[in-house]
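The complex appears here without one of its protein chains, the remainder shown in place.
The first chain written gets the first letter, and so on, giving A and B; residue counts start at 1 in each chain.
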Amino acid sequence: MSRPARFWLFGAGALALAAMLVLAIVDLPGFGHYPGPYGDLIEQGGESATHATDLVTAVNFDYRAYDTLGEEFILFAAVLGIAIVLRDRRGERKRAPGAPGTEGGLVRPSAALGMVGLAMVGPLVVLGIEIAVHGHLTPGGGFQGGLPLGSAVFLAFLGGEYAAMKKVAPHAAVELGEAAGAAGYALVGLGGLLFATAFFQNFIDRGEPGRLLSAGTIPLSNIAVALEVAGAFLLLWIEFSDQALLVVPDDSGDEEG
Amino acid sequence: MTALQVGALVLVAVGAPVVALVRDPLRQAFCFGVFGTALAILFFVFQAPDVALSQMVVSAVGLPVIVILALAKLREEEAEGEEE
Partner (left out) sequence: MLPYLVAVWILCWGLYGIVSSRHLFHLVLCLGVAQAATYVLLIGVGYKSGAAAPIYADISSSTPVVDPVVQALALVDIVVEATVAALLLALAMQTQKRFGTVDPDELHSLRG
């Protein structure tokens, strides 16, 4: 269909969608008047049941832990998909990192940027671990803490050489870390099945609310998820940087991909 | 609703058309980073610090880095295509 026709069709459709949505919004309870009941139930019973002070993490890793397992596996599958889509193809070859010209189209960082980048690696690792491990006490958790962890390793590339980062974080080790995180989270669930009555039931002693070692299996789940998210995003960045810097068309074979 | 909440909503409402209308992918990646930061401020003001943390890290660091790396590859491919 031609472009102008497509726009007219979209305009009509968008107006209809917006009208229906506005009609639906008018029937919602007013903003700020939350009717419950689930939020109220968790507000009343959450802290005493799980001994976690951060209710959002408690919901994610205790009340709705099974849901989070599904989401984590979506993450895993998406990274797997990217690794497959960007696999080595006929008509391309991968240069070794450190070979001349591998910095490709990316500009070499200045010395100042390199120094600041490398100086930030340590604080980022500490920050990532702190956010991930304190998930059940303060805002944070595995999903938020895993990304600073992954980007700390990636800073080694931004601050210096790509070959250096590949040495620090070899592909196999990153994949192993990510798989270990995903498997670890599933094992926590199985632990609930083995040591208590249900999959993902909180089977470790809950301790005192407010202390680091409390809330049962929630810190363990947070660590597993942080490992998985860090590994997943690091793999993503490595795959894309490999594409940008190392993969070149192979002039010796045929060009059909 | 406090003034801060209204302000954050306005910021986000202005950011969305900006991201949609900017055509150049590189510029759009940066606009998206700013839009994500505005969203993180919105979540924070609406008493959702966990979501704000998550949004901040993902949309200011995660996605723009991937877009820029992919763009570098794309520019290289386009240059190769023009040479042939």
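We take it that a contact is a pair of C-beta atoms (placed from the backbone, for glycine too) under 8 Å apart; a residue touches a chain by one contact, two chains touch by 3 or more.
Being a predicted model, the structure only gives us computed values, none of them experimental.
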Task = Specify the shown partners of the omitted chain in the complete complex.
result = A, B
Ask   = What residue numbers in subunit A mark contact with the hidden partner chain?
value = 3, 6-7, 10, 14, 17-18, 21-22, 25, 28, 30-34, 38-39, 42-43, 46-47, 53-60, 64, 67-68, 71, 74-75, 78-79, 81-82, 85-86, 89, 137-139, 141, 143-144, 147, 209-210, 229, 232-233, 236, 239-240, 243, 257
Request  = Determine and list the subunit B residues touching the chain excluded from the picture.
outcome  = 1, 6, 9, 12-13, 16-17, 19-23, 25, 28-29, 32, 35-36, 39, 42-43, 46-51, 53-55, 58-59, 62-63, 66-67, 70-71, 73-74, 77-78, 81
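In this section, only the chains that are shown with their structure count from here on.
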Distance from the mean Cα position of subunit B to that of subunit A, given in whole angstrom = 17
Task = Would you tell me which residues of subunit A are touching subunit B in their complex?
result = 31-32, 54, 56-57, 104-106, 131, 139-141, 143-144, 147-148, 151, 154, 233, 236-237, 240-241, 243-244, 247, 249
Note = Interface with subunit A, subunit B side, in the complex: residues 1, 48-54, 57-58, 61-62, 65-66, 69-70, 72-73, 75-76, 80
